[in-house]
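Shown here is a partial selection of chains from the complex, left in place.
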């Protein structure tokens, strides 16, 4: 992009050192008007300082946008994703991946409002987040100009970056002078840590990496019992208390944190082609995932459940790769949402030192039929003799194969 | 089947009350020669009594077959399945499902040896096991006659069955007189409990249900650290000690038991069409599953891993439904086994009160490249600028869609 | 089923010899009231005679139901299926499969109306149709009693059946006395022929088998050109003339018939476990299938199209197996229908001696961008340099693999 091309840019601004440097770099390099957007996604930081810092760096008050997106984030992004039981590579609850599209969406909305022609973010050129931001931008505003300073500028070292900061009167706190021992992303769903001291996958993460959960060892010796209520696939109440989506997730986070639940130390495959190691904490999300599967276990038809399971890896990959705002995600979502019509009821859980243990599930829509499953007299609900025909016809093709010389399913 | 049609039958015989009644019922109803087959699959019971009982019930010594199949079971059934990371309905490690095909296979081998024309098993007409046994029988010996006494006889109650036992001098121990509070299946991989007191899915299982693991609460307060070594997808050593498959699984079971690992309380969908509730204990298998995913995480290519994940639900369903000896399972196995060529290396784990926590993984075949992933100077290993073209072309179709009026991935 | 259990039965009645025998057999064996239901699904037969025959066989006028279901069949069954581009085993357009659920649905509606407790059909015990009928019945009325005479009665030969007919004053036309050389099923979508002279898959079908299309050799030497218009995935007009669904399919059938289009000679796998050989004629459906893919080719996003293709075999299998009225079909349908929002536009086709050749497609929703694809000057629409980064990151995992000794994608 030629620098003169940009008139006004909306920057995803955290208020931290790095995005402050980006802010100043945009002003000086692109010589364009900068609009900052700071979102409360539940990352647990005050947003006031971000406003102050933006003002201090010369942003006009009308160009400073600060939004509390916690409810929208939980309701429209986290909950739909949990309806799918999404796990990336069998383990990861996609806490970072799911937040990026919402930030991108809000940036583009602001760009449309203020007439900006460009957007910028603070993600590096090696990670997935740049993709998630930019795919969102392009899908929502196809002619938008995208500035990814980490891919463009020439700060060859952290020292050079800090020198730039000091040169431009950006406050650099003492602890930022030296580099952080790892980098962190956080929102209402999770915290992730990666890089630096975590880069050797044979080394266990230092305890200080875990910020959002206590050690299982330090959790109470007595289990916490809770019940969760679901309606059409979404959690709506804990212990009988109805809560908004964000408040419910907040409550689950507290319960998870206190019981050492939701830690994950994973080597994963990035969309950009390399493996990376991340340490994730998803306390509330872990509980929600287990509980959602439990309520589905009695309310979903078998083939519906299996169909969901068969598309789940693809759905998770779509979100991980940053394609939330894509027609394929919307297609899958339509299917998944359709499946949740009857996913209502109650789940009872025991939370204990890292474990989320299902101890009961019930639903007015339950498909579990004690009458059919019982070993006791079922009063004719099920005719055991039907099983013979069922087995014989299911085995017929294998018998025909064996008769043709392919015994035991030989190919 | 007309009773006069059967000349000689091989019965899967546990030595317990039920299969002893079946044995006698076969003798009296079909008036055929009965051959008993009792397998040690690691269920933890002495096999001597089964031999004695068979003799006592009039089985000729040459018609009594007792085999220790623990190594074959682990090596040729459990391990191949774990290469696939198989989980049925997101949770179940398929401990019962995987044992049935081996029993069927051995029964058919014996039938061929002794010239039997029929086989019989003690599974009921409501469950999955009848399917697993019989599909195996038919696939291996398409002309075999199958006798499923539970579907055929007319014992209308447990009392009638016990009366039959007493009438035929089958010993009935006191605790069998009343009915067991739930039914149990066990082998080296797991124990499962279901039925009776477990039939209400809202009620938590009584602690006595769990027989193979101690309560997480009762497990040591200090984590147990272990390392596991893998070669081509299979675990081969624990803490540096090389073990045969069955011995390795036995060792993992001990470690799992002691740390309260591997309990699962699940409502699942049976192949025969109803939901059932099972309580499963898979201590060693749970550890093996987690460790296998961990070694794969650094040795498998991304697309290989995702392809495996995408077929896994189907693979698990095939095994759950009883189609181990099918060409589709063999096809998938060929693909899965092919993927494991480089899955060798070491995993370090912390076992703690129900948790299996990965703390490290390394491999001579690792695809993790610290040089590429590092936030530090990567000396040109990765050109961050490539990400721009990568993102732009990945987003192109979405931009074209948005320009055509379908913003944000609208359909 | 004990015969005394049935009070009133709704029979799917064609008016032919076989279902007339069934009618009488139900009356004499079950001694129940019989209600007949005859549907016009476009099979090309007069329905008046069916009414007369039912009356003659003693059915009360108020118990005779005759419905013209052609529009419902096309609109609610055929068209939704064609949105999915459904092909069973790569070839078969599912013409028989898709008609059965509608018949089942209407039978159950009538059963509810007249207070019948049972339904009956004339499908044999070897085929798929029995499954399709009965799965539909059970899904719509779970307590319904199902009578499948072909599985129950003891007519050991065609002669015995005809003797029964004569004994009960059922008219037997001369040509029915000897057996037909093959059996036929027909509806607005297709005709299928199977059995008898078609049972040897190495023998080509006799020309008399084909009843609904002329031989390609006999078709005109000059191609017929047509245009078809689509709206949201459904065909709505031919050559600019808007037609109702059934009228449109009728018109396509005429065009297909005249040009020798839509013959298929296939060995397929039945749900009940054996292979069978069928000769299918789907003249209009074949044209519709090709045209629908063509309009999708310019209106569907790539990933949407690929996702559809990936679930298509499963969707087709569901319908083939008879699970139209299942939640898994509804789930997939929700996803497929969602994808069709923009599938509107026009397709031009050449029909010529068995060939359906696409010669043009256009749409107001087209995603085809000449500006982007052109080899000519694209005025900056596409920056070829982006491809470098795109390729390098897509290849990165393979390069890392090769560096780790796995050249050329070795595993």
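Should a chain be cited, it is by its letter among A, B and C, assigned in written order, with residues numbered from 1 in that chain.
In this section, a contact is a pair of C-beta atoms (placed from the backbone, for glycine too) under 8 Å apart; a residue touches a chain by one contact, two chains touch by 3 or more.
Not measured: the values here are computed from a predicted model.
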Number of identical chains in the entire complex, 3 depicted: 4
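Criterion: only the chains that are shown with their structure count from here on.
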Chains touching both subunit B and subunit C: A
Copies subunit A and subunit C touch via same or different residues, half shared test: same
Length of the line joining the C-alpha centres of subunit A and subunit B, rounded to whole Å: 32
Multi-chain contact sites of subunit B, meaning residues that touch two or more partners: 302, 367, 369, 372, 382, 385-388, 390, 392, 394, 398, 400-401, 403, 406, 410-411
Partner subunit C, residues of subunit B touching it in the complex: 301-304, 338-339, 341-342, 365-367, 369, 372, 382-383, 385-390, 392-394, 396-398, 400-401, 403-406, 410-411
Sites on subunit C touched by subunit A in the complex: 269, 272-274, 301, 303-304, 307, 311, 314, 323, 326-328, 330-332, 334-335, 338-339, 393-397, 400
Subunit A partner contacts - residues on subunit B that touch it in the complex: 85, 89-91, 105, 124-126, 130-131, 134-135, 138-143, 148, 150-151, 156-157, 183, 195-196, 199-205, 216-217, 221, 223, 263, 265-270, 272-277, 293-294, 297-298, 302, 305-306, 309-310, 313-314, 317, 323-331, 348, 350, 352-355, 357-362, 367-370, 372-377, 382, 384-388, 390-392, 394-395, 398-403, 406-411
